[in-house]
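A single protein chain has been omitted from the complex, and every remaining protein chain is retained in its original position.
And now, chain A:
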Amino acid sequence: MSFVATPQSMHFPEALPLQSGASIRDYDLAYETYGQLNADRSNAILVCHALNASHHVAGYYEGQAKSEGWWDNMIGPGKPVDTNQFFVIGVNNLGSCFGSTGPMHMNPDGGHVYGADFPVVTVEDWVDAQALLLDRLGITQLAAVLGGSLGGMQALSWTLQYPDRMRHAVVVASAPCLSAENIAFNEVARRAIVTDPDFHGGHFYREGVIPKRGLRIARMIGHITYLSDDVMNQKFGRQLREGLDLKYSTQDVEFQIESYLRYQGDKFSDYFDANTYLLITRALDYFDPAKPFGGDLTQALAGAKARFMLVSFSTDWRFSPARSREIVKALLDNRRTVSYAEIDAPHGHDAFLLDDARYMGVMRSYFDNMARELTAGQTSAQEAV
């Protein structure tokens, strides 16, 4: 167990213009902070979350044993991202179902919950909202933006939208944009949700139902793509749930993997919001910083000033090492400061959340250097005085 985390919330009355042309006002952002902001406010690290995560990055909630933050192995006192050195901020994205304003909340214009009326949000919109939160926290420049997967895309977008507001970008198991295959998986998941008879065009709250069947299938598809074939075989193989006998049924759960996927799907459909799933997968689909530059990522990243650390995992086929290398290449072409670790881990995309000595070692070393920089910076500032 690590430390106790306390969720907080910030209200923003002013309208936030969104990339789609729509805007959102009177919204809340849920966030958590760990560690202490130093005197010159230079040790803040923003952690951007992936698809089904939230602001609860590290620590646990008082009295809730199973409430560990999703990146608790990475962030905390004495951990690779050491909260004795850094002031870490976890923020929940707009449209989420974990505290920030989302489709389950009241629409200030309509007098009823947003549901399907919640505007489509993009990675860029999330980054804009995060920047406003930092303004309110009095942080002009971040030591780093850190994110994995979809969080890595936000970190990348930060370097382009607010190049002067950060010194480092740590992008883990991510990609400069989704491939057609990635979008295809997202689309299957979305169709599973919207074709659920309980979906009601996204206004299922009014009907008092939840499109759980769709959510279950969406999660099952997602889950398959987060693991590697090897890990699945190792964990489940062709093992049958009930001994050796085939039941000759097409309806029953027979293989262990079926049982596991159904369990994951059921769990997910109990806590995740269907509209949020649609919104987040769409944000993933849309992210493509090279698009305004005719697909030229090198041109797109020309404005980035941050120093970069990228990490990928050899068995991650959803966000493969080749996709990280595209970012590396664009940064090399722009002569940016970049390091890249390609961790030979068996776990697939999920590896970025798991403990691997090589991965944790690289992260720890990178953040240790960052912490040393902070100390050196303070020393020189003191000397100047």
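To be clear about the criterion, a residue touches a chain if its C-beta (ideal position, glycine included) is under 8 Å from a C-beta of that chain, and two chains touch if they have at least 3 such contacts; residues count from 1.
What we mean here is this: contacts and distances are computed from a predicted model.
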Protein name (UniProt record) of the chain left out of view, among "Methylmalonyl-CoA mutase, large subunit", "Methionine biosynthesis protein MetW", "Aspartyl/glutamyl-tRNA(Asn/Gln) amidotransferase subunit B" or "Extracellular solute-binding protein": "Methionine biosynthesis protein MetW"
Among A:Asp26, A:Asp198, A:Glu258 or A:Asp333, the residue in touch with the chain that has been omitted: A:Asp333
Option touching the unshown chain, where A:Arg41, A:His203 or A:Arg325 are the choices: A:Arg325
Touching the absent chain when the full complex is considered, from A:Tyr31, A:Phe118, A:Tyr226 or A:Tyr366: A:Tyr366
Residue numbers in chain A that touch the chain omitted from display: 309, 325, 328-329, 332-333, 335, 337-344, 358, 361-362, 365-366, 368-369
